[in-house]
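In this view, the complex is presented without one of its protein chains, the others remaining in place.
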Amino acid sequence: MSTPAEEAKPLAKKKKKVPFDYSPYIRGGKLPHIWCPGCGHGIVLKSLLRAVHASGTSQNDVAMVSGIGCSSRTPGYVDFNTLHTLHGRAITYATGLKMANPKLKVLVITGDGDALAIGGNHFIHACRRNLDLTILVYNNFTYGMTSGQTSPTTTQGKISTTGRHGNIDPPFDTCTLAKAAGATYVARGTAYHFQELEKIIFDAFMHKGTSVVDIIDACPTYYGKYNKYASATDMMEQLEKDGTVSVKQAEKLTPEELEGKLLRGVLHRSERPEYSEEYGKLVTSLQSKK
Amino acid sequence: MAVVEKEKRIFRIEIDPRLCKACVICVDFCPTDVLMINGNTVAVKNLDACNGCQLCDNRCPDFAIQVFEE
Partner (left out) sequence: MATNKKRFMQGNEACAEGAFYAGCTFFAGYPITPSTEVMEISSSRLPKTGGVFIQMEDEIASICAITGASLGGRKSMTATSGPGFSLMQEGLGFACMAEVPIVIINVMRSGPSTGFPTGPSQSDVMQAKWGTHGDHPAIVLIPASVEEIFYETIRAFNLAEIYRTPVIVLYDEIIGHMREAVTIPQPGEVEVVNRVKPTCAPSEYKPYDTTLGDIAPLAAYGEGYRFHVTGLYHGADGFPTNNTKLIEEAGQRLVRKVEDNKERIWKNEEYFLDDAEIGIFAYGVSARSAKFAVRELRKKGIKAGLLRPLTIWPFPDSAVDALAERVKTIIVPEMNLGQIVHEVERVARGRCEVKGIFRVDTEPIKPAQIIEKILGNGPMPSAPVSPTDSNMSEMLIERDMLDG
């Protein structure tokens, strides 16, 4: 309901729409990025930047650490403390950095192959420690950078360059794995649901402890091409919009209706001592004994 | 007859052709069919229809399109 004061000033009534200004977060001269036309990684990056902006964290206090893969090229574009490391090892570098300087808010950018295949061991151990890392798994169901091989999240039956007859390998569910390993914030979002994703990344970023977000996005160049999706848009509609249901929607659906769909939203949240704080307490108690 | 005309909102669409990769995402998701592909980049074909929803910007992977309200 509008107040008389507002009615008297009709021009000020509605705030004009302004687009989000990404420029303070993008390093000068680094765009265009290397990602293919329609690659979901860029859409995810935008949600991520809006989330970090909303947190009000100074760019000096944000570190972004990635492994190797298309998704892992993200840090090169953004104006944070950025570290592009080895395939699968982002979490280990991030762990060292966070423990060396717990003041830093550390984002880990990783792909489904990077996080769950070669880096799977680090992934579960990070969740176990509950060190304050925000782990964002850009899950495009394939190895994009090496041109479309089977990844640990490739759906059974789908085609890849190393699964030419249809993938027979059962996939991991990133979120189930993260929860079982002890992560204290576990959620799933998609590039399609960009606003919801922004909110989830914001929550994950603010959460104290290991947070894992499985982010479904599209690799039109390989996964899309090999599996006969018509376009990037088609992938976003089939895999992200129709392939997922929100936790709320899921409550109303039968197991048959849920078949083959991934749950979206916050899937797990718990409180456990955060690792760097526990370490800090140990230091304080030992030093007070002296 | 008193017609309460809804204030017409006017938008400006900025496209950076240097960044646009013509992936068609914005064209496909625009609810009012404002955009089209013209060669290697996206172009505006019906600005009047734009409702300022910013779906095009939010789903553009390439930081190539922005919608401002005039």
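As written, the chain order gives the labels A and B, with residue 1 at the start of each chain.
What we mean here is this: contacts are C-beta pairs under 8 Å (C-beta built on N, C-alpha and C of every residue); 3 or more make two chains touch, one makes a residue touch a chain.
Just so we're clear, the structure is a prediction, and the values are computed from it rather than from any experiment.
Touch, as defined at the top, links the missing chain to these shown chains in the whole complex: A. Here the missing chain is touched by one residue of A:F80, A:Y138, A:F172 or A:Y229, and it is A:F80.
Note that of A:S47, A:S71 or A:T92, the residue touching the chain absent from this view is A:T92.
One chain of the complex is left out; on chain A, the residues touching it are 27, 30, 59-61, 63, 65, 75-76, 79-86, 89, 92-101, 103-104, 121-122, 125, 279, 282-283, 286-287, 290.
Here is the rule we use: only the chains that are shown with their structure count from here on.
The geometric centre of chain A is 27 Å away from that of chain B, both derived from CA atoms. The residues of chain B lying in touch with chain A in their complex are 11, 18-19, 21-25, 28-29, 52, 54, 57-63, 66-69. Note for the complex: chain A touches chain B at residues 16-20, 22, 26, 31-33, 35-43, 46, 191-192, 194-195, 220, 231-233, 236.
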